[in-house]
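Heads up, one of the protein chains got dropped from this complex, but the rest are sitting where they should.
And now, subunit A:
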Amino acid sequence: MSASAEVIAGIFIFVGTIISLISAIGLVRLPDVYTRSHAGSKSSTLGVLSVLVGTLLYFVISEGYFSIRLILGIVFVFLTAPVAAHVICRAAYRSNVPLTETSAEDQLKDYFEQQSKEVNE
């Protein structure tokens, strides 16, 4: 009973740490703030979720204890981490942080130019 709990929780937590490691490598390797935010938000959210699910399953199977705080933490991380990345990227774009040279298209720039033209007229 307890051994199966340890195996299941171990798989989830190991996958979560691997995904978090990939996220950290992405933060080092990627060229600009937008691609780094892409690496930092999605994969570390998934990594933290996987570790929390593993912990939840371990306590459910081995001790029969259903932790509502872990459920709340999973929902909360899933809800807020992408929004934090969105807000950081938005602040970066509005303070004119440049995109990397390899990016092909900036549709938001056209939109902002059109807006400022309309305001000037």
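The working rule: a residue touches a chain if its C-beta (ideal position, glycine included) is under 8 Å from a C-beta of that chain, and two chains touch if they have at least 3 such contacts; residues count from 1.
As a convention for this text, contacts and distances are computed from a predicted model.
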{"item": "Chain excluded from display, named as in UniProt, from \"Light-independent protochlorophyllide reductase subunit B\", \"Electron transfer flavoprotein subunit beta\", \"Quinol:cytochrome C oxidoreductase\" or \"Multicomponent Na+:H+ antiporter subunit B\"", "value": "\"Multicomponent Na+:H+ antiporter subunit B\""}
{"item": "Sole residue of A:Val7, A:Leu21 or A:Leu72 that reaches the chain not shown, by the stated touch rule", "value": "A:Leu72"}
{"item": "Absent-chain contact - pick from A:Arg29, A:His86 or A:Lys109", "value": "A:His86"}
{"item": "Hidden-chain contact residue, picked from the options A:Ala3, A:Val28 or A:Val119", "value": "A:Val119"}
{"item": "Residues in subunit A touching the chain absent from view", "value": "69, 72, 75-76, 79-80, 83, 86-87, 115-116, 119"}
